[in-house]
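Here it is, the structure, as structure tokens.
Here the complex is missing one protein chain, while the rest keep their positions.
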Amino acid sequence: MTNMKKPSFNDTMLILVFAAAILAMPLWLDPFGGNYPDLLQKFAIYGIFAIGFNILFGLTGYLSFGHAAFLGVGSYAAVWSFKLLTMNAIPAVIFGVLFAGLLAAIIGFLSLRRTGIYFSILTLAFAQMSYNLAYSVLTPITNGETGLQLARSDPRILDKLFSDGPASAGLPSTELFGETMSGYPGFYFCAVLLIIGFYISLRIFRSPFGLMLKGIKSNQNRMKYTGLNTRPYMLTAFIISGMYAGLAGSLLAVTDPLAGAERMQWTASGEVVLMTILGGAGTLVGPMLGAGLIKYFENIFSSFDDSVLQQAFSFLPDSVLEIVVPVVGLFVGSGWHLTLGLLFMIIVIFLPGGLVEGFRRIFNYFTSGGGKAETQSVEAHNQAGE
Amino acid sequence: MGDLVLHLDNINKSFGGLSALSDVNLHVEEGTTHAIIGPNGAGKSTLLNVCIGRLKPDTGKVTFAGEVLTGREPHEITQLGVARVFQTPEIFQEMTLLENVMIPAFSHRDGAFRLNANKLLSKQGEIRDEAEHILEDVGLKDMMLTEAGSLSRGDKRRLELGMCLILRPRLLLLDEPTAGMARHDTNQTIELLKKIKSRGMTKVIIEHDMHVVFSLADKVSVLARGQIIAGGDPQSVREDPKVKEAYLGGAH
Partner (left out) sequence: MDAIFIQILNGLDKGAAYALIALGLTLVFGTLGIVNFAHGALFMLGAFCAVTFQKIITISVKVRDEGVTAFVAYKEQPYLETWFGDTGRIIIDYSVPLSIILAIPLMLLVGYVMERGLIKHFYKRPHAEQILVTFGLAIVIQEIIKAYFGANPIPQAAPEILAGSANVGSWVGLGDNLVYPWWRLIYLCFSGIVIFAVFAFLQFTTYGMVVRAGMRDRETVGLLGINIERRFTVVFAIAAIVAGVAGVMYTPILPPDYHLGMEFLVLSFVVVVVGGMGSLGGAVLAGFLLGIVQSFASMNEVKDIFPGIDQIILYLVAVVILLVLPRGLMGRAGVMDD
């Protein structure tokens, strides 16, 4: 944080490495069995969600338990854009971000009157209200339990304006100027937005605005006595963070055009908190790591079942196998949440700084005892990772 | 001596029936150092909290340079040019000294909300120079990249003073700036406060170390049991029999 003049060399490197790593994910995730488009899209989308959440939680320390509401609104707005205007992804994303930002402005304006756990409960209450309303009264907009889906009879005004050919059979698919937004193109679309999102978050972290937010986290009382009105700073951070969530939500709809209320439930809010903490709240790359790891485990672990396990442990004698398979089976398949809960406890207990903190410790462990030059390189690393 | 700049008129404040301040009137001249002394529990900190807007008085009002401070938000009061050093240093523990000082520098410049980061970024050089300068003033420049939480109590106090000075306040309120300090640290702080005396800001100091009071103050007011019982220049207060009684016959 000492080098705040312009994006420094370190930051440029960081963004380049980040971009390269994200775009090359199909390559380096292949050996881990993570190279299929659905999963890659999820990495990118939840990465955006977590990075945005981190702008609020990581910088200001305000723990929102209601970010899922913005995710859901983003999805609904995007699907409506597909239904009413066009199957093009760009307007969908724009509407998703806008509506989420609008909702965040309202919820933030009210919730930010309180701090600490009162703030958390307020955001939780607002999100649960959105969720319950989406299920009940707002059914005309959300299509209730079934979820909002595309239909052949949708107006799609803009699409009809530009093509007069007869509507093709079946549902149209989302696209970006002719390119279908499923599979790898969909991933690359999300990845580009993730990189942009990461860049913006980096700039926020390094800006005076970010510094002020860190000040609020560190000592809000002193912050007020420096003459700063903290409210607009907090509200801006909240809205930006909500817009990231809206972007993530709209991308969920872009890659799979349906939206359901369960996206707004508080468990979804809890998930993004987990991701951020797991990776390391307040660090730049942590939330992305956390999001990737959780989504990876979710996909890999939940796909295991007893027959897969039988095969995996087939080298064991039968008597041992009979014990091992059910025990391991508790942790995988539908029981993968158990693994998640345990992982989560372990991280909070032993590594409150998250994975980034862990890497830092390992890095310091291997470089400690060296000369001054090495200490400096640790500092440089810290800056890059922060 | 200059004009009267800070007025406390008929301040009353009680906590659940217990009167902490009763009918306090205090007027401070511009550019002077005004000390408020008194035995423990006399209401000194309450008085300061009323000044800075942390507590709302039951009756009465506080005026500074023609502006009513009573009922305003802390950040508004600070923007009017009132800065405060707390009894336990309020600093940004997890940040470097440089950041600690740069944050108020930004606030001072942009107390009103602006998100125009790029424009500010170009000013960072300037703000950083200013911050380093202030750190030099308070004697902490060689430690500017260390974390504030690791400082000694005396250094934390100095840092907090620096954070207030960078706001270029017209009125500086100090709540026992040498409480809990060793003699050596106390003398250093006195020197520092003397050094900034030349900057023409008005200072109100709460203190019960007489050594500090008589080294710094131009005027002294004595607060006992929530009332001002004496006031004037240090010499006359020292000889006032009422003061002796309050200190010797009172709480001590």
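Chains: A and B, in written order; residue numbering restarts at 1 for each.
Simple rule for what comes next: contacts are C-beta pairs under 8 Å (C-beta built on N, C-alpha and C of every residue); 3 or more make two chains touch, one makes a residue touch a chain.
None of the values given here were measured: they were computed from a predicted structure.
The missing chain, though absent from the view, touches A when the full complex is examined. Residue-wise, the contact with the chain that is not shown comes from A:Trp266, picked out of A:Trp266, A:Phe304 or A:Phe359.
Contact with the omitted chain, checked across A:Ala21, A:Leu171, A:Leu342 or A:Ile362, is made by A:Leu342.
For the chain left out of this panel, the touching residue among A:Gln41, A:Asn88 or A:Gln128 is A:Gln128. Touching residues on chain A toward the chain that is not drawn are 61, 63, 110, 113-118, 120-122, 124-126, 128-129, 132-133, 135-138, 266-267, 270, 273-274, 277, 330, 335, 337-338, 340-345, 348-349, 352.
Here, only the chains that are shown with their structure count from here on.
Separation between the centroids of chain A and chain B, computed from CA atoms only, is 45 Å.
The part of chain A that touches chain B in the complex is made up of residues 1-2, 4-6, 203-204, 207-209, 211-212, 214-215, 218-219, 221-230, 232-233, 236. Residue ranges on chain B touching chain A, taken from their complex, read 52, 73-76, 78-79, 83-84, 90-96, 98-99, 102-104, 106-108, 110-113, 115, 117, 120-121, 124-125, 128, 145, 163, 167.
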